[in-house]
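Shown here: the complex without one of its protein chains, the others still in place.
And now, chain A:
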């Protein structure tokens, strides 16, 4: 487990952790503060994946309902708080994306495309040391494989989406991505 204590700037992490723990005790004031501090980032996750503002607003609401209901699970995972929060947001947004695709596969993706702005300075919420390490490991991958990992994480692309975008068979894409993930794990453990 990546230890929050060893990350630079861990006091911001600690603040968010203690807010989540207070939410687990049904502290509404802590919930309001947690919303104020993290809703911008978590909404950003939903907007990037869903590329549709009204849908992203519904999704981020679902995200905070989950946070309220599952906050007591947070301490069990021993994770860094942003990691836990972002996982909930990505899950929610990707889930919604998959359902939408099932329901309306006729709509061309292009119709839903929204340009997302470059990350602003306020988006730099992740400890720089960790970021540089992962960036370094990703840069060791071939360009198209690095793009596939990022496309899955940031845009919520499925294996089927990635295979179509990279014009390779599904099996090939799965082999690529799995090997890339193994290489990332090795690189991070070096």
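One rule holds for everything that comes next: a residue touches a chain if its C-beta (ideal position, glycine included) is under 8 Å from a C-beta of that chain, and two chains touch if they have at least 3 such contacts; residues count from 1.
Operating definition for what follows: contacts and distances are computed from a predicted model.
Think of the chain that is not pictured: of "Sugar ABC transporter permease", "Anti-sigma factor", "Multimeric flavodoxin WrbA" or "Transcriptional regulator", UniProt labels it "Anti-sigma factor".
Within the full complex, the residue among A:47, A:71 or A:141 touching the omitted chain is A:47. Considering the complete assembly, chain A touches the hidden chain via residues 1-2, 8-9, 11-13, 15, 18-19, 28-29, 32-33, 35-37, 39-41, 43-48, 56-57, 60-61, 64-65, 68, 77-80, 82-84, 86-87, 90-91, 94, 98, 102, 116-120, 122-128, 130-131, 133-135, 149-150, 152-154, 156-160, 162, 170-171, 174-175, 177-179, 181-182, 184-185, 188.
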